[in-house]
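In this view, the complex is presented without one of its protein chains, the others remaining in place.
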């Protein structure tokens, strides 16, 4: 005997319209916030509609955006990474140590390459440490990354003896001050990273497993998902990107300040990721959402500063905007 | 009843309760105490409160528990460190305040602590303002002020000293005053933004050199010429700032020396010898301009 | 039902190896300190250590309740700073005004958190992150960005600076009483059980008909009130309302709770173990200060950071080892 399934609904087939609509709704909150900010600034902030404003904001938002994208991946696994700021400091502290060494003085090109590659490698190792703590030792992410949050910056300061390292190295500074087609290099870099990560999340096996692990770890494991490697990978990418951000900050300033580099970055990055639509319980990785979130946070900062709002009032305004952005998203979801 | 006495010995157990180590100035200060320790016969216990006044009090407590002879204390905040001063006194430990003081309404030099060794932050701001008034070449001064950490006493005092002078001059307007948290990167970012909102700025006053350097970078990135179309003035006297003065990018920096170790040693020995100590051992801050920057840069930190 | 006490204890230890780990670590660290440093066990050090850590213990207790529901409260540090300012302003009226004032102010922030989380359904991490910024800004605004001195003439500073019966700092005594009350709430009331149930499964708790929203509101308001109390201790013990204090307190409170064996995902938790966790983490600072005093090596501030991180790492390794053995046994 044959039994056909209950009919009435079309089985299979695709229904793209519904998917797109859904995605748009989810991002609605962020986009509305962005538009409100832009309109407000255009009306009230002096000289807002200048190209230079764009430059300034791009160069400032790039680091937040880059770290927020890494954070988004970690959040997608249901984790969180508090150590991003410390990793920025560590990578940032290493770079000048390397290119100011005798070896680098003798072989500038090699030295410069090493000054970028080695700090990033160290950053990635920090990520592996975080990931291993979380996935192998099963330590809860906040605590696992709290370890490097506390001691990572300490290590950076031990390496530099606590000193501010200043330098003149135009080639290295290009990371933070260079321009391509008139726009800041780090903006392009952030964009390139976004495109790459978007592809990783949407198209690759790693991306699929990433969301699966965040969505239901048990099920992912029982379906053959490499849970450990995926988690370690997410933390590694996040730390790697933090390393890049750390280098950019050092490059812009022509100085590495291990005590300050990346200070409070974890909060901005988490806020950007969440405003961008990441769910803290995992299972979702909106990469461009993270960029949107970073832009919103940057614009809020810019708006308040440019309009002479005092720091303390600015804090309150920032709090309200974060709550509102997330709230709008929340209601749209239902 | 008077201050606890200090007997004369070859070696002293000395407590130095640093407030934080997140900027070059503090690090130089701590280093100065470490460097002085041996020559002055100190067995130095140095703690670090990581920016928390409460922890600084707890640090002092743990030093008292360990039985120090003398306490050197740079109080993070005027009022919250009063208990530390009081406890040290109750434990019979003479206390010298370094670089910042405590609320004189409650704790008094010569009574609760021996003396305050340091500069006058308000005066530093005032001197920057006065130098600026003398050396500013334009007609209308449009000033951007980069403040230190919101709520910290050097930030409050340096703003007060500067703003009070400027308020008396009609041709000077402070168009924006925002915190750069005493940090170079923040100073740069804030300056970049303020420069957009106030492109006509021609004077930048930063509460410390780190932010001034950040501001110079922001100006340069925006295609402006610090030193020519914008006058940058600040406080501290760091090596980078002196270099900027030599390069013509910065106008002045009022010294705020972190090298307190030798002075502390000297004052302590005098006290042990029974001499009376001034309630405020004022540090004479030099003023660095293009005239003397080059000769002083080697000694800067 | 015929279980003897001994059996119960064994069962307790078997079922609570995570909390056993923290007690063990605490005892080891204390022994280390006693053996290595003179004066470590002296009355002065013990009293001042407890007095200072009273703030962190009380915050950790509030945090423990929040975490047991599976939530988190990042605002505690800023709220404590805010309430310290409130307490300082109220100090001329004496403790009987300032104390309730500060605690209510803290509870009010807790209520805001509860509103965000329950009514607006904003995830706790974000909601309390926003409150953290808001409370910090608020503290700076109401204080005019300056520390606010307290009135030394009223009885206000007694709380933070004097000792009950000349031996026990008032602050720690009060915290002890709060701890006992909270322990009773957790173990002996349906409210406490609901808190745990929510952490174990919020949807399930709703379907079981528990008063989930009430319990969630309770934990956030409690945490706010605890932060308010910490702010009270801060103002009273240091003679000033300090808008800039409290940075990073939330993380050390979370660490205390976790080191105390409470799962961040909620559903499990213990009041005494949380206290042990807070003491353990506080003790590290104390020990580092004493180590500096030995003069053999001088640990710079940054080395201390490295060591603190390393210590946390070791404690957590220890804890996971112990609890993985636990899994094997059962």
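Per-chain numbering from 1; labels A, B and C assigned in written order.
Here is the rule we go by: a contact is a pair of C-beta atoms (placed from the backbone, for glycine too) under 8 Å apart; a residue touches a chain by one contact, two chains touch by 3 or more.
One rule holds for everything that comes next: contacts and distances are computed from a predicted model.
Trainee: Pick from "Hydrogenase assembly protein HupF", "Phosphoribosylformylglycinamidine synthase subunit PurQ", "Quinol oxidase subunit 1" or "Sugar ABC transporter ATP-binding protein" the UniProt protein name of the chain that isn't shown here.
Mentor: Options "Hydrogenase assembly protein HupF", "Phosphoribosylformylglycinamidine synthase subunit PurQ", "Quinol oxidase subunit 1" or "Sugar ABC transporter ATP-binding protein" considered; the missing chain's recorded name is "Sugar ABC transporter ATP-binding protein".
Trainee: Considering the full assembly, with which of the depicted chains is the omitted chain in contact?
Mentor: Touched by the chain not displayed, across the whole complex: A, C.
Trainee: Of the residues C:210, C:258 or C:316, which one touches the chain left out of the display?
Mentor: For the chain that is not drawn, the touching residue is C:210.
Trainee: Touching the hidden chain in the complete assembly: which of C:55, C:117, C:196 or C:283 does that?
Mentor: Hidden-chain contact among the options goes to C:196.
Trainee: Decide which residue listed in A:35, A:136, A:222 or A:264 touches the omitted chain of the complex.
Mentor: From the options A:35, A:136, A:222 or A:264, the contact with the absent chain belongs to A:222.
Trainee: Even though one chain is hidden, which residues of chain A still touch it in the full complex?
Mentor: Residues 1, 3-6, 8-15, 18-19, 203-206, 208-209, 211-212, 215-216, 218-226, 283-284 of chain A touch the chain that is not shown.
Trainee: Since one chain isn't shown, list which residues of chain C touch it in the complete complex.
Mentor: Chain C touches the chain not shown through residues 1, 184, 188-190, 193-194, 196-197, 199-201, 203-211, 267-268, 330.
In the analysis below, only the chains that are shown with their structure count from here on.
Trainee: Compute the centre of every chain as the mean of its C-alpha atoms, then state which one is farthest from the centre of chain A.
Mentor: B
Trainee: Just how far, in Å, is the C-alpha centre of chain C from the one of chain A?
Mentor: Whole-Å distance between the two chain centres: 30.
Trainee: Name the residues of chain B that each touch 2 or more other chains.
Mentor: 21, 150
Trainee: So which bits of chain A are touching at least two other chains?
Mentor: In chain A, the residues touching two or more other chains are 157, 162, 311-312.
Trainee: Give every residue of chain C touching chain B within the complex, in rising order.
Mentor: 37-40, 42, 44-45, 48-49, 52, 55, 140, 143, 145-150, 152, 161, 234, 237-240, 242-245, 247, 285-286, 289-290, 292-293, 295, 298, 300-302, 304
Trainee: What residues on chain A touch chain B, complex-wise?
Mentor: Touching chain B: residues 45-48, 50, 52-53, 56, 59-60, 157, 162-164, 166, 177, 249, 252-255, 257, 259-261, 263, 301-302, 305-308, 310-312 of chain A.
Trainee: In their complex, what parts of chain A are in touch with chain C?
Mentor: 80, 82, 133, 137-140, 142-144, 146-158, 162, 267, 270-271, 274, 279-280, 311-316, 318-320, 322-323, 326-327, 330
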